[in-house]
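Every protein chain except one is present and positioned as in the full complex.
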Amino acid sequence: MILLKPGLYLITSFIALLVLAVPFFLVQASAPFWASAGIMVLTGTEWFPYEMLFGMLPAIIGSTWAILIALFIAIPCGVATAIVTTELVSSSLASATRMGMEVLAAIPSIVYGLIGLWLLLPLLQASFDLLSGHSLLAAGLILALMILPLITLMSMDALKLVSSTQREAGMSLGLSWEALLFRVLLPQAWPAIRGGILLAMGRALGETMAVMLVVGSLDRMPEPIMNVLQPAQTLTSRIGREIGEAAFGSIHFSALMACGLLLALIGLSISLFAHTRVVKA
Amino acid sequence: MPQQLNRIETVVKPVNTMEVEASRLCIDHLSLQLEGRAILSKLSTTLPATGIIALIGPSGAGKSTLLRCLNRLYEQWQGDITWAGQSIRNRDTDLLRRQIGLIGQKPAVFPCSIRDNVIFGLSRQQRRAIADEEIYKALQQAALWQEVEHRLGEPAEHLSVGQQQRLCLARALILKPDMLMLDEPTSALDPRSRDIIERSMMELGRSMPLLWVSHDLDQARRISNHILFMCDGKLIEQSDTESFFNQPKRIESREFMRWSVCDC
Partner (left out) sequence: MMFWKALRQYRVKGLLILISLPALVLPTISLVYILWQGLPALNWQTLSGEGVTGFGLEHGMFGQIWGSLLLMLGANVLAAPAALGLALFFNLYANDNTQRTIFTLLHLLQSIPPIVYGLFGLFVFVHLLHLGISLLAGMIILAMIILPLLVLNALHALKAISVEQTESARSLGLNDMQLICRVWAPLAWPTMLTGQLLGMARALSETAPILFTATVFSGVLWPSSIFEPVTTLQTHIFYLAQEGGNAHVVSIAWGAATLLIALVLLFSLTALFLRRIDQHHRIS
């Protein structure tokens, strides 16, 4: 009993220390790289570690494209699924869909990688007449499949949380099904749906294994920049590919740590954005 | 209350008031089961064309459910409901709901401005073309105009609960309904707001029928012209207010008035 309070304080401060340690050591580990290469590497287009060229832009562009493709597919699909399951079909079908989505959300990312590698890539190869199918499009598609359950589940919860009195009030005013959906349900569920989308964005940003297997790991700028059918590289796949070969203490190792720092910063800003918007609302 | 009930008045009333007046809404053997339980059973009645009709009865009698059948929020009932001679099953649901407004127990305002809330039920073209007089008229009828005159652009959530309830009224009235249904509209309100709503509704009741669910016998007696007394999904007694309170025909009505419970 006497130990409870100091014990809890100890645990809390230990966790706080750990939380502070993450950014501290990431900065420390990547410091040699920043010192030698400078901040301008963020816009550099060449990444050849053995020639000391560490341009970050190809991977940043790659990550951006993969996330955009994933969101472009998963948002409409997920939100529409949530609407159809909560508003149109019977509740037993809705809970079956929910169950299915929960199962999908639980499938490890490496398994999605296998699906991408041995199911999606041959399909892409055949339909776009590509060399191997490894491409940003493949990464985007597999990411879309991975974040779809997340967006669907969050949107379903958001729509369910709109109170039944609001629904009834809308219906008693003689609003049609679409008017009720677009003027009452979606506006009120939107903050939570947006939260789900931002969460999914963070997930897509940090996803490594599946992306690594299908993206092709070719570190160069897409030519032209809209070309998503070429093999390319994302921030996460670069780390996953190269961390094993980079010797501890080398600039290469430090550069990969810098990629990690960049990932953390982007992830944090997405979360901060979501957080401030929610607090404001 | 007891002395009111025991007071004997000898007022001569025309016989069969209900049938003399032209009827608009007829309910014919209405039954409804939800999850295997009978909520309404073989309910038949004809509502008068104007005046406040108080729907009273113990809780769980199916009063609120009846209202939700009348504007087709519940659809799985048997029997028939006709509105101006036509079964409501054959009518357009959205149009029907605009013609028969429903005000809930707790006000449900939408998260937008007061003005937008008032015109929420109108179509897009109507919203664009709406004249300020229409909004004024609706708010005036709901006795809210004076309080919100200068703050129509404010979020509706800033209003007090009583004001919100009147906003819901205005929102229904701007659709020019032929009938209003009120589901214990004053039970969540303070006495002052209750008085305001009662007064404006009594005014409104001169021109259209108002079906008012109330659990408060005093209120029912105060405001209504007619009484429907329901219990356990059945219509027990229907008469004009004075004769119901002075000479209830049924023993259940008498019991209910004395102890607020009844055993049907």
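Per-chain numbering from 1; labels A and B assigned in written order.
What we mean here is this: contacts are C-beta pairs under 8 Å (C-beta built on N, C-alpha and C of every residue); 3 or more make two chains touch, one makes a residue touch a chain.
This structure is a prediction, so every number in the text was calculated from the model and none was measured.
Within the whole complex, touches from the chain that is not shown fall on A. One chain of the complex is left out; on subunit A, the residues touching it are 1, 4-5, 7-9, 11-12, 14-16, 18-19, 21-22, 25-26, 29, 73, 76-78, 80-81, 83-85, 88, 97, 100-104, 106-115, 117-119, 145, 148-149, 152, 176-178, 181, 202, 205-209, 212-213, 236, 239-240, 243-244, 248, 256-257, 260-261, 263-264, 267-268, 270-272, 275.
Simple rule for what comes next: only the chains that are shown with their structure count from here on.
Look at where the CA atoms of subunit A average out and do the same for subunit B: the two points lie 51 Å apart. Subunit A makes touch with subunit B in their complex at residues 163, 165-166, 168-176, 183-184, 187-188.
Contact residues on subunit B toward subunit A in their complex (touch as defined above): 71, 73, 93-99, 101-104, 106, 108, 110-111, 120-121, 168, 171-172, 175.
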